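A single protein chain has been omitted; all remaining protein chains appear in their positions.
Our next item is subunit A:
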Amino acid sequence: MTEAFIELDGVEKVFEVRRRSGRRLRRERCTVRAVDGISFAVPRGEMVGYIGPNGAGKSTTIKMLTGILTPSGGRLRVAGIDPSRERTRLARRIGVVFGQRTTLWWDLPLRDSYALVRRIYGIPEARYRANLERCVELLDLGALLGVPVRQLSLGQRMRGDIAAALLHDPEVLYLDEPTIGLDVVSKARVRRFLREVNSEQGTTVVLTTHDLTDIEQLCRRVMVIDHGRLVYDGGLDGLHAVGESERTLVVDLERELPPIAGVPGARTVRVDGPRQWLAFPAAASAAPIVSAVADRYPLVDLSLREPAIEDVIARMLESGEGRRSAVP
């Protein structure tokens, strides 16, 4: 593994919140551990997915990585820089895209927004031109440059925002839900573009999303965060093993029969007329199960369903929930 570009070591963020208690006008202070001791390292040029349910601490982590929030504890370095101490110096080297906010200027045409971005980062003319040209081509922005941002559709604005974040050749790009609310075509275009930026420019990418298709298509490595803690860090395929996920064999029999029984390693989870569903561990082979069924039942047709990554993660988070609630 190459030298770590982003490094977190036991990073914490504790917010103090005042909450109304029972009595009128009395407020009690309590603390919320939004990020509760997270450690990971991302080497230069990697593209990682950072996922978890709402309120898990994803955005708080991103804000600490950009230096907007100061960690309450732990050590954090991006490109060797402590983000909250040298926010402005780091800012020249990072790009940020928030799916739900725009970095563009509402009243200005896209072109003018880019001209301002150029000034902000002091991008040399030639490089600015080349980068803008590439973004315009790949994100299909040509017809939009003269349009004020407020008149752009969500998908157009998102593409405009992504281009704005890349004009200064950032070494790392943080994407916070870049495909939220986009249609299928826009999503595909954004993904293709991100893949290209990552592979050609070697830009390190940290991607936060609720759309797991983004992760499946873009990231080899995924980190799952829940209640401020890292619950998984590894390859996408490893998720299935950890999440105890199951594959499903769907069989169509000649006629309605009682639930299939006696197939080792599999259990019947659903019966609907002549069709039955058998679940078995994702890691196990389907072949012996298929032959066991075919030997003893009048089989007409069959199909195999892979577990959806959503279900895998949902199960992982639920089991975490169960463990937590078991502890007093």
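Here is the rule we use: a contact is a pair of C-beta atoms (placed from the backbone, for glycine too) under 8 Å apart; a residue touches a chain by one contact, two chains touch by 3 or more; residues count from 1.
Quick note on the criterion: contacts and distances are computed from a predicted model.
S.K.: Match the chain absent from this complex view to the correct UniProt protein name in "ABC-2 type transport system permease protein", "ABC-2 family transporter protein", "Glutamate synthase (NADPH/NADH) small chain" or "Potassium-transporting ATPase KdpC subunit".
M.R.: When "ABC-2 type transport system permease protein", "ABC-2 family transporter protein", "Glutamate synthase (NADPH/NADH) small chain" or "Potassium-transporting ATPase KdpC subunit" are compared with UniProt, the left-out chain turns out to be "ABC-2 family transporter protein".
S.K.: Tell me which of A:Arg92, A:His210, A:Arg275 or A:Arg315 is the one touching the absent chain.
M.R.: Per the contact definition at the top, the residue touching the missing chain is A:Arg92.
S.K.: Just name the one of A:Thr103, A:Thr213 or A:Thr268 that touches the chain not displayed here.
M.R.: Only one listed residue reaches the unshown chain, and that is A:Thr103.
S.K.: What is the set of subunit A residues that contact the non-displayed chain in the whole complex?
M.R.: For subunit A, the residues touching the absent chain are 15, 59, 63, 66-70, 87-89, 91-92, 94, 96, 98, 100-103, 105, 107-108, 112, 115-116, 119-122, 176.
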